[in-house]
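Structure record follows, encoded as structure tokens.
All protein chains of the complex are present and in place, except for one that has been dropped.
We call the chains A, B and C, going by the order they appear; numbering starts again at 1 in every chain.
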Amino acid sequence: MDKNKVKEIIAKRVAQEMKDGDVINLGIGLPTLVANYISDDIDVILQSENGFVGIGPSPKEGEEDLDLTNAGGQLVTIKKGGAFFDSATSFGIIRGGHVNATVLGALQVDSKGNLANWMIPGKMVPGMGGAMDLVVGAKKVIVAMTHTAKGSPKILKECNLPLTAAGQVDLIVTEMGVMEVTDKGLLLKELGPGVTIEDIKAATEAELIISEDLKEMEI
Amino acid sequence: MDKNKVKEIIAKRVAQEMKDGDVINLGIGLPTLVANYISDDIDVILQSENGFVGIGPSPKEGEEDLDLTNAGGQLVTIKKGGAFFDSATSFGIIRGGHVNATVLGALQVDSKGNLANWMIPGKMVPGMGGAMDLVVGAKKVIVAMTHTAKGSPKILKECNLPLTAAGQVDLIVTEMGVMEVTDKGLLLKELGPGVTIEDIKAATEAELIISEDLKEMEI
Amino acid sequence: MNKLISIEEAVNHIEDGMTVMIGGFLAVGAPIRLIDALVEKGVKDLTLVVNDTAFIDTGVGKLIVNKQVKKVIASHIGTNKETGRQMNEGEIEVELVPQGTLTERMRAAGFGLGGILTPTGVNTMVEEGKKKIEVEGKEYLLELPLKADVALIKGAKVDKKGNILYNKTAQNFNPTMATAAGTVIVEADEVVEIGEIDPNVVMTPNIFVTYIVDGGAK
Partner (left out) sequence: MNKLISIEEAVNHIEDGMTVMIGGFLAVGAPIRLIDALVEKGVKDLTLVVNDTAFIDTGVGKLIVNKQVKKVIASHIGTNKETGRQMNEGEIEVELVPQGTLTERMRAAGFGLGGILTPTGVNTMVEEGKKKIEVEGKEYLLELPLKADVALIKGAKVDKKGNILYNKTAQNFNPTMATAAGTVIVEADEVVEIGEIDPNVVMTPNIFVTYIVDGGAK
């Protein structure tokens, strides 16, 4: 499947998780795309951990403000009714459970809801930034990612990279399906367009429990 | 001695402890009078623990603002260059050592620098308010009080009322003298106007070490 | 999401036995219309979390006089003789907390901390029943988070999304309480349209505010 199509499927499906009044933090990269698909019928407030609520679209040419960026350093705007604050307040909001959901990518995620997305020992050590606080603090943690990396499963029996947080992931959304982390393991609730149970099992190291209400993603 | 004269002596002497640029918290009652005697040659910033720096004088009639009071609930003003903040910041300033000196009254103080000024069990239990934070957090703790209560010593070998804080008092200023809390006990450095060593010893339960440089208060 | 409700609707969110934080410092910055409505409604057995119990005829003091409170958590009760009387008679329970610790405990609850270490109260009655932890040779008390079911706060200017500006020393405990309760109701001296408050100077961001009532002071 086309890479952009894959991202679109994932972002569209994640957007369906948002409810009116929700405060949402979208991670850098794919998760940022979710903003494009949130229904106009609901009021969702996007939080930027560098210090504001009410992220708006990219500025028009000539209206850029160098003092107004998102957590990825990109120039953005603030919506009417938004509010700026310092990092201490920003992470108070995050750690204190005032963010309804955070959407992040992952290097690995496992059947216990463990998440690894911040380093590969000896290779890539960029730092955790705000990810560890977000994953521990947000009420709901949604992992949004491509199902595999160069064909290798990323949804594992057990993560072997250093964890970002233990047992905090609630939902995994990929182009192949939607999986909920339950006490018994990963519950496959939806299949991606054209994906079979066999397809997704083959691409997943962790055991998948098939939901009785298994359906196809509506996107 | 006249009661007001006593208060004036104490307040004037305490005011001499202030230095240019100091941030000072003055307790309710006698300590508040200190503000009247701070030299015009220095810039001293008064902090009010209910939420601002830059306490000014009482408002003129007709210029009262019900949203602008000191920690005793009295209507005050704010000086040019002052700043308001919330209680969390206010006590951050206090606890964090950003207040150079706090001036408070005492029920009892002892030779170890222990202070009791917040309750008399079974009688008076108003609460500690901000006193415990102030005494622990301020760089210098100055007790400003009349030397005795109805003739009974208040400067004791050991406090017997519940403590506000242990070992935090640095200086005791009364109408009878100025005493510094040292590792060896209370060092009498100055005598009040007309007061003899015998007078002050008779009115003090704690041992007094007489300074080699003992002098009379200059007020 | 319409957050603007009537004072009557607002107090319906407060039920017997709840823990309620109420902003104000000696009644300055207290949501006095919400308090009056609470007195009128007569809910009882409240646990009040306040800086002080104000005065017998002003602010939260009225709730004490009206015997709606079973427990008070405060730093100071000395300005309201009725609180002391009820405490001495065993009619009310009082937990005294140093003022700086009180605000930090609320902040800890609001900001997801399991507790904070403070030097305040070490070697005093305040340390009773608390864990003492030594850090770099200095002793601290572990103080635990303090949260409420409902917080009633007062803002000077509030937009319809819930962004709050406070005025001068009427700020005090209000911003911290706004973080630490399940339901946060702000009494606004003035309600303004969304966009009328500069996002750069907002003191409490809208996401903390559940409901707004127009206090009608302006």
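Here, contacts are C-beta pairs under 8 Å (C-beta built on N, C-alpha and C of every residue); 3 or more make two chains touch, one makes a residue touch a chain.
Small disclaimer: the values here were computed from a predicted structure and weren't measured.
The chain we do not see here touches A, B, C in the full complex. Taking the complete complex into account, C:119 is the one of C:119, C:162, C:175 or C:215 that touches the chain left out. In the complete complex, the residue from A:31, A:81, A:105 or A:130 that touches the missing chain is A:130.
From the options A:20, A:65 or A:216, the residue with contact to the unseen chain in the full assembly is A:65. Within the full complex, the residue among B:3, B:60 or B:80 touching the omitted chain is B:80. In the full complex, chain C contacts the hidden chain through residues 104, 108, 112-119, 133, 135-136, 138, 140, 142, 144, 165-168, 199-201. Counting over the whole complex, chain A has residues 48-52, 65-69, 71, 73, 78, 84-88, 91-92, 94-95, 124-133, 136-137, 162-167 touching the chain that is not drawn. On the side of chain B, touch with the chain left out of the figure occurs at residues 20-21, 23, 43, 45, 47, 52-54, 78, 80-85, 89, 91-98, 136-137.
Following the convention adopted for this analysis, only the chains that are shown with their structure count from here on.
Shared contact partners of chain A and chain B comprise C.
Remark: chain A and chain C have CA centroids separated by 35 Å (rounded to whole angstrom). If you average the Cα atoms of chain B and of chain C, the two centres end up 29 Å apart. Within chain C, the positions touching two or more other chains are listed as 107.
Contact of a single residue of chain A with at least two other chains is seen at no position.
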